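Showing just some of the chains, left in place.
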């Protein structure tokens, strides 16, 4: 397990002005927040930026995607071995914008284990979470697709579902950590997620498109348990 | 036009031991060959290695793939803007292992132009080359899928097709450069490609899996016109 808990994950996706020097500056800001507070962060940069951020900063970094592929032919493929070499602490699997087949999902969890990277599998229902728990991932992200990029956090709209999901994982596979996400936009959403028992939470658009990301993240840091 | 001509392109794909430090060492070897000979090289590394190689070496680098996507949402997408920022001199489009829709192919040529990267479009027939020439790419790679990873170079088996392809491009769009590839494995294949009029040629497996890549590339350098 490479990822620190509890943590707040920031997913830059391909939002404007979040790559290259911007990404490094962003990572340095997270380092600074970690130095000043007890909050811990995980950053998911773009694939061509991952190695740079891992080399230049101490922030925990996860890859937004990888292919289920072995070394060999495969033009343009994102090879698991290369991500591990580049410094990825974990890999996001089955994201709502990049769904995996069940076969690839299983393969990727195993390959992460072999290469020393955390497997982080997105699911969007309790049933899907229970099925994925069979494969013993390091963590799951419980996120309803309809909540992504919205301002309706599941922690506010469906606290019962969050609690039921956490109880299910606790019963099925207590080793697996749970990040609750989708529409998390404010420090209050973060406080609620931790209060409801989440091991982690995170955001993409709410932080990447914020007018004052540092201000928002300072508030979020203060909401850590 | 960023790419030097004539050149020999080396495509590392995801072959074993070609990423990270290996990729940098490989790029340095190409730099050395360029310093010692008049040969020019273009290196296509893995996407997570591209920025590193562009930063640490002077080798011309091209990206093996990009998505037809704009900044915004898009988990794990390879954003054109990020490749340009990372130092890509060009982008390979429509590779046989990663075919593009016609719509995306056109979009990518235009986006490369906007971002100052060379567009390098793979085609596998004279007819397809003529159609693609309409969109004014910087270069096309003429490569028969059956020849890839084989030891049958089209320059040996079908010199007539190579000549017909070059004549067609010359007539349709003289600005577009032609790389002849597929099964290129030896210095003799390279000599023939240039003799037949190709602007460039290249290889993937023949170099990436060679027992002595430097030795092979020195022979290839000596085959430059």
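Details
Order as written gives the chain letters A and B; numbering starts at 1 within each chain.
Everything below uses one rule, namely that a contact is a pair of C-beta atoms (placed from the backbone, for glycine too) under 8 Å apart; a residue touches a chain by one contact, two chains touch by 3 or more.
Note that the coordinates shown come from a computational prediction; the quantities given were computed from them, not determined experimentally.
Of the identical chains in this model, 2 are shown in place, and the full complex in the file is built from 4 copies.
As a working rule, only the chains that are shown with their structure count from here on.
Separating the centre of chain A from that of chain B, both taken as means of CA atoms, is a distance of 35 Å.
Partner chain B is touched in their complex by these residues of chain A: 11, 13-16, 19-20, 46-52, 63-65, 69, 71-79, 81-83, 85-86, 92, 95-98, 149, 204-205.
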